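Here the complex is missing one protein chain, while the rest keep their positions.
Labels A, B and C are assigned to the chains in the order they are written; within every chain, residues are numbered from 1.
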């Protein structure tokens, strides 16, 4: 570990990075709209209604997350990876997608799934332990969660190569040109697979946008363990553009992602977006962040809350009133209750279904083992 | 594959890249010394005798290579990976090393091994099939050849981390401060391991110099398949310096490597050197380059021959005369004859030694299998 | 009917060509498979005919080959990956074990990963390390994969097509030292002589069953011929499918002969022969006249090529195994 890093770790009050001058921001932490010569155009068409629906998404997924956490604490889920603090990065990028674009998430993109139209129950299956994923990725063009860090970046790249082979890049037809977005974390940037994905995507001009949510931590390791320089600059080692956006700014994230997706659809992929954000909670419910980070750091990031700043902006600009905010909160209450109900009543499949989907075609071992299992189970019932 | 690449491949007379304006050169293809503000200092101390010995090294390793090729053709070696065209990259970098520096080669660094003082027979073992390496890396601080592309970059990084843990970096004591150099190819740059090595080396400020011999080809694949941009720029995605040097210019390669090694020893590692060179021969004796590259390309590179340019320079500057050149050629003849003799008489070890060095400590399976093998062999002798 | 004498290598080329003609979604990806046609020339001519988008020269990274192929499969393609040599499959191991093998189950059947990973395997070609390995057990131990090995030209021709048509991922082992073996068969036939996951009784016999796959099948047949001259009748089975294991065919044969010798080049410890031994012993406990005899590679890294003859199961070692089985 470099001395610099060591020194940083030992500071009682951490210098919390602000993303630096290269970071694209359209909405300050205080909720002020700042203009940007390149990116204003991507939010110019957004109506007040659009912005209110962004806000709604942010609030609902924060509630989704809180509910996931609660369900885990109550033993209904085995584990819960929280997205707290990353709502804007997920809603901003997710909303920038077209329905025919395709998403490759990690295990933390509950918010992206939500804005894609996924049934929020879907993502609970894995953490409840009733399946290892269990949804059809083609239904909402939202791939299964990938737990092995970085592996999905190659899938996204190959999928994007397929899109190009299909001729769905650079035709100018907005209903045809297709982009792929791939989420991964700051920690993941160290994996060989992620860097190979960069190589392949660049080599084949694949229409893929790599979306790195730099939430500053990979479990207990600060991002400085993975890189000396801002992560968006990794792309320049591979010859494609990289950009850092304020991941707590839903407008900027939306604008930058929209721009990059357009570029990819036009045949100028790949691109890398680093969404500069913060993991406000523990890595997962199994983690204890007090072991490795100081609360002062978390406190400082509270000032950059992604929901608060949009709320302030909406209120200040008169685009939303208290009634609206209350209504969203109420909707969130209902949403949470439904989620909880759905989770608790989610059925566990019978043991013998374990063998059902290992292979697509008939497989003698699956049949034999399933039969043996059923016979074994039956022998207990006979015994009783 | 990008259109650009496709277009390039289909050109009847290839545009052979000249390395571009960023490439460090001290000796032109025509043998003219050009000066460079940053790197002249590293060759300032070189005497005429030094330069003559560089020349000798270049000639001897080219002869070594020719002999390896011939031995393979005559069935004495199973395979031979030729270094033809890469002599300056290997001698220039190899001579820049101090004895206590450590080298991690690929399977093609016969020239680096030679200047490290390795018995040239050593590298023949692997290709003759009498061992998979078989030398002691600590003898000349020259690691075993690594065949799995890129794997050695992590070993080099870990070794360099160890050097640092030993306190042998940045002490200012020239006999103590130690650098590690790691060779790899342009193709290797795509491997996950190489990029992970960049991550680790940067994260731990490891005193390692990554030395990429960009010989333009990875078997049949042009370097444009692996990267859109010059390979030395890969480093900037990881936050450390990268530099491109004319790999056919032994002076420039020496200077740049010396500089980078000094930097590493002083604690400013890692660094990346891209030696821009060309694989004049086939990938190995098993390869047929006529399938994928046009001879016009090879012809153009002949004008950049690394030996010719030093010879011209030496002759022109009066640092060497015909007698010297003849003497070196004669030495090369003797060297080649010795090499051949050594190769042909190299003994194959008895089959039962297969079990000898699989484990360092006693292992019952090795003993049992060796005994069974000997008994089995003996049964035939009894039968006769 | 077009009886032709074709090499094993060319049979694979032709088989892939047929699959590509039939289904535009079949694409090939690997190192040097384009202009060069692969280091063994198995894809020779295919890029010329099908273009660079269907015969894809990949950057030099195996995890990338397999990982991007997974993505292509998700997009509806049927990728066929070439791994250049057996010893270079390991960088792709994570993608194979955690993704290729598990995605169908992860999605509860909603996605299919119909991909083939071709791996030239085995020794005997005088090469340095990593070029002569037999890594099949790693894959056969991995649930979610199917694993096959061809041993002769006609099988090569059919099995590669069947593997490409299979909706599950198939690890496809090619016996590299047999690439140049020739055999005559009807290259125009319209249906395969047998299913992809069936074993083949290459030579019937009564005294002992001799089982193997890939490169050793030819040696086994030679051994059986030699043994016949000495009065021993050996039944030779080409396993073909390592996973699922065509255990019924094996058991049926062992019930008749009472003795089983299993041959492979891979190290014996946890090699295919161990599993076959365990299953056959379970199923034929009272029929076995002798324990299952394993004739396999030693439990060491593949040796330098000048020693490989002492490592590989050759005719003598196979016959020695047969003798040991008969000695009980």
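Throughout what follows, contacts are C-beta pairs under 8 Å (C-beta built on N, C-alpha and C of every residue); 3 or more make two chains touch, one makes a residue touch a chain.
Treat the numbers as computed from the prediction; the structure is a model and nothing was measured.
Q: For the full complex, can you list every visible chain touched by the one that's not shown?
A: Displayed chains contacted by the hidden chain, ordered by label: A, B, C.
Q: Out of B:229, B:319 or B:358, which touches the unshown chain?
A: B:358
Q: Where the complex has a chain not shown, which of B:55, B:107, B:127 or B:159 is the residue touching it?
A: In the complete complex, the chain left out is touched by residue B:159.
Q: If the hidden chain were put back, which of C:208, C:227 or C:272 would touch it?
A: Reading the full complex, the residue touching the unseen chain is C:272.
Q: Of A:191, A:233 or A:248, which sits in contact with the chain we cannot see?
A: Considering all chains, including the one not shown, the answer is A:191.
Q: Of the residues A:50, A:119, A:262 or A:369, which one touches the chain left out of the display?
A: Checking each option in A:50, A:119, A:262 or A:369, the one touching the absent chain turns out to be A:369.
Q: Taking the full complex into account, find the residue in C:32, C:82, C:129 or C:265 that is in contact with the omitted chain.
A: C:129
Q: What does the interface between subunit A and the hidden chain look like in terms of residue numbers?
A: 1, 6, 9, 78-79, 107, 125-132, 147-149, 187-188, 190-193, 218-221, 225-226, 286-288, 291-292, 348-349, 351, 353-355, 358, 365-366, 369, 373, 376, 380
Q: Need a quick check: the contact residues on subunit B for the chain that isn't drawn.
A: 131-138, 143-144, 146, 148, 151, 153-163, 165-166, 192-193, 196-197, 199-200, 203, 356-361, 363-365
Q: Using the document's contact rule, name the residues of subunit C that touch the chain not shown here.
A: For subunit C, the residues touching the absent chain are 63, 87, 90-91, 93-94, 97-98, 101-102, 105-106, 129-130, 137-138, 140-141, 143-144, 243, 245, 267, 269-275, 277-278, 281-282, 285, 290-294, 298-301, 328.
One rule holds for everything that comes next: only the chains that are shown with their structure count from here on.
Q: If every chain is a node and every touching pair an edge, decide which shape results: line, ring, star, complete or other.
A: Shape of the chain contacts: complete, all pairs touching.
Q: What's the farthest chain from subunit C if centres are computed as the mean of the Cα atoms?
A: Centroid comparison gives A as the farthest chain from subunit C.
Q: Can you check how far apart subunit B and subunit C are, centre to centre, with Cα atoms defining each centre and the answer in Å?
A: About 36 Å, centre to centre.
Q: Quick check: how many Å separate the C-alpha centres of subunit A and subunit B?
A: Computed value for the inter-centroid distance: 43 Å.
Q: Which subunit C residues sit where two or more other chains touch them?
A: In subunit C, residues 56, 59, 61, 63-64, 91 touch at least two other chains, as defined above.
Q: Counting only residues that touch at least 2 other chains, which ones in subunit A make the list?
A: Subunit A, residues with two or more chain partners: 192-193, 196, 199, 203.
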